[in-house]
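With one protein chain removed, the remaining protein chains of the complex are shown where they sit.
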Amino acid sequence: MEDKSKLRRLLPYLYWIVGLLSGYFLLNALISPFAWGITLNLGIVLKRLGEIGGFLFAILTGLALVEIYFYQIFFRQPSNPRSRTTIRGLQYLLGGMTVLAILSFFEKTDLFRLGDNVMAGIVHLPLNAFGGVRSALTGIGLAKGAAGAVSGIVFTLVLVGIFYAVHKMSVPRVSKLGLPYLLILPAFVGVLFLIIYPFMFEIKLAFSNASLGTQATKNAEYGLIYGWQNLVTLFTGTVAKDAKFFDVFFRTVLWTVINVTFHVGGGMGLALLLHRPMKLQGFYRTLLVFPWAIPTTIAAMALRNEFDSRYGLFNILLTDLNSWLVSVSQGTVNVPLLGDAFNWLASNIGPVSWKQDPFWAFVSILISNIWLGIPFMSVIILGGLQSISQEYYEAAEIDGASKFQMFRNITLPLLRPVLTPAIILGVVWTFNKFDVIYLITQGGPQEKTDILVSSMYKAAFQFYRYGFTAMFALVIFVILLIFTLIYLRASGGLKSATE
Amino acid sequence: MASVTYKNVYKRFGDVIAVNNLDIRVDDKEFLVLVGPSGCGKTTALRCLAGLEDISEGEILIGDRVVNDVAPKDRDIAMVFQSYALYPHLSVYDNMAFGLKLRKLPKEEIKRRVNEAADILGIRDLLDRKPRQLSGGQRQRVAVGRAIVREPKVFLFDEPLSNLDAKLRVAMRAEISKLHQRLQTTFIYVTHDQIEAMTMATRIAVINKGILQQLDTPQNLYDRPNNLFVAGFIGSPAMNFFPGKLRKDGTKLLVDTGDFSVTIPPKHAKSYESHAGKDVIFGIRPENIHDADFIPPNIDAEKVNVKVDVTELMGNEIFLYLVSGKNTFVSRVDPRSKLRVGQNAQVAFDMDTFHIFDAVTEKAIR
Partner (left out) sequence: MNSTTSKPLSPVTKALRWFFVRSRGDSPFKTILIHATLIVASIIAVYPVLRVVTISLRPNDTLLTTSLRIIPENATLDNYKEVLFGAPEKNRKSDFFLWIWNSFSIVSVTSIISMILAAVSAYAFSRFKFPGRAVGLVFLLTTQMIPAGMLLLPLFIMLAQLQMINTALGLIIAYSVSTVPLTIWTLKGYYDTIPVDLEEAALIDGANRFTVFTRIILPLSTPALAIAFLFSFMGGWSEYLVARVVLQKNDIYTWPLGIFTYAQQFTVAWGQFSAASVLIAIPVMILFLYSSKWLISGLTLGSVKG
């Protein structure tokens, strides 16, 4: 009895061991014949896991320290007047160190420059101290990596020591406000470093002449005058190579309007068709989300392929259609009117040069993006439709409303909470939709299919006009912001969402 | 096992004063019911005690301990919510065991307590189900069970029966009363249903607009309401009120409503003499108005001419809705009464059980 249960408790481990071993052997047997050609190996995997583990550890420690620090500010108060000065002093010291560390990070990454003065000395104090410990450790014979690790540990220990001291000398304090701030702090730190900071940097760049000639920011000069120059160039000069701002802007608007119209219209149509009890519903639904499910990169490349002038799907179909029209027109040559009509069709419908003709190139990216975007909208709208109670329709039916009236007076208004954000985000995303254009036409021919963002990308990464690009980006951002504000004001949507 | 004390407690939400100078002492093992109309601050008072709201002023004590700054989990209370608030992702067993697990009780102890509570409430068969697989009444039991297993010092109930149908409500009412006797713990129970209050409470606190109106035993509240509000709130159908004047006619003291007047029997008149000439409100409960043909013996009856407006046959009694001039009122009469709609008739006011309130202060005159 005793033995049996013991065995049973061991059994899961046994399963695991057997499973892992057999998996290993199976993998070996399957892969080893091909192992020659596979560049991935266990070493690489382990190395990456190590990297990630260390990184996560560093992030978690960092966040934990910040959290503990803020906890001590919000939730701790001195236990008696005597310890007050000490505690406040320590708290300010910690806060000052944090602020300085962030500032010196910004300085080191060129957000602003202090040069070689006292200010710089103060700002870099924490990081330099860190560096000092590190080089001292290297000096006494530790290898560089180990010195880094050890000095990191030393610093953490010092911090923990301070925390402990503060903790010992203080008593808990009730704080209703502290908790939400503690909760959003990690996200805030992330957003600060990876969104706000780059954004501020971008603003700074917008007022500079940074370009390839200045070796990016290295020799760049900053000043309002450069910002003004960038702005003037943007509106009067060329934005990438030849294109003018307003041409590209109007194309972008056209691109956005057409795309969003088709997305919402097509999505609504499909959703209405799917939102009725019928056979095969699940089947259709599955098939129809295909364009959304396939990774965009792959879809875009596949579609680019299909716009090939000879071997692409579209021209194959058009060629077939053309030859059919030709044969029909030959057969109906003698029939008045009809013959002429087919003749005209045969000579006007046929393969198109998707790559060389700017108009067709634009059509090709439109087709692609519309194809890609409809499923998302239809899924959103379908969700909205399903949340509308059937009772409204039954009531309307008893009142004698027609199908169209029901759509206008029940479906549309009740879909509003779903549609408004979907349309806003749809417009913003489409306005900034970049990958499809970049992957299919690269903006060609002659930048005639560029929209604002793709021109901007080119200005930055093909023509290295960094300062100009930054100003360009700011202008795009402002345009979108204004659009959103107007739309929200018109539809009164934001208040309810933020309460 | 503990007493609960509200000491001059205020709770403000911006400009709204939800609880206004509440001053109550609830004794150990008492069953206190808070009643009042909707929005009067009952829930808020309870939530302040539970620690779910901070109080703006005053002190709340559980036992001898001031709990103003004590977290809910450390107050040793259990609460049954109006919505039951069962955790949808946990089974009934886990719902009931949740609080015990958080308190790190040994597994066997948890099991014992949950099973015991389940037996008391008759939900032994439901322990494996999820809340959404239960009926309203069963959910209610689970919610109570979750409170019982904790064996807290104080039980709080916030309108636990209001989501149940009438029949189940009556049954659960009795069960909760039984539970109180069995557990011998302090219960504080919020409801706006005065029948619930009357049947279950050892004492009732009537609250209106955040202010405590009267705190007394059910019988006292019924027989000697302190003011107009309590008089009208307790009792169903509600007490009839007749605005009028207290008038001295020779040696007789009478209440003149304009349409009719009734004489106050000399044996009761003493306490009212000093108020002669004042505007008052005369109150009398429906069961103290009798059909003139069926007047019980040995009462001081005052006859009043009325017209019958509506009759409601209840089986063991009849509700008559009567009109006398500008006054409309209800009486609960003997089922043998022959009065019919539209008929002019006489009813008799039992002048041994009436109430007189000051028309200005609305306080009872005694």
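Which chain is which? They are A and B, in the order written, and residues in each are numbered from 1.
To be clear about the criterion, a contact is a pair of C-beta atoms (placed from the backbone, for glycine too) under 8 Å apart; a residue touches a chain by one contact, two chains touch by 3 or more.
Since we're looking at a predicted model, the values are computed, not measured.
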{"item": "Chains on display which the left-out chain touches in the complete complex", "value": "A, B"}
{"item": "Hidden-chain contact residue, picked from the options A:Arg9, A:Arg113 or A:Arg310", "value": "A:Arg310"}
{"item": "Options B:Gly39, B:Pro72 or B:Pro265, residue touching the unrepresented chain", "value": "B:Pro72"}
{"item": "Option touching the unshown chain, where A:Gly95, A:Gly148 or A:Pro291 are the choices", "value": "A:Pro291"}
{"item": "Omitted-chain contact residue, chosen from A:Gly62, A:Pro198, A:Gly237 or A:Pro413", "value": "A:Pro198"}
{"item": "Residues of subunit A in contact with the chain not shown", "value": "34, 36-40, 44-45, 48-49, 51-52, 55-56, 59, 108-110, 176-177, 179-181, 183-184, 186-188, 190-191, 194-195, 197-199, 201-202, 205, 216-217, 270, 273-274, 276, 278, 280, 284-299, 301-303, 305-306, 310-311, 313, 316-317, 319, 371, 375, 379-380, 382-384, 386-387, 417-418, 421, 425, 428-429, 431-432, 434-435, 438-439, 452-453, 456-457, 460-461, 466, 469-470, 473, 476-477, 480-481, 484, 494, 497-499"}
{"item": "Touching residues on subunit B - with respect to the absent chain", "value": "50-52, 71-73, 75, 77-79, 81, 83, 85, 87-89, 98-99, 102-103, 146, 150"}
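Rule of thumb we're sticking to: only the chains that are shown with their structure count from here on.
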{"item": "For subunit A paired with subunit B, centre-to-centre distance based on mean C-alpha positions, whole Å", "value": "59"}
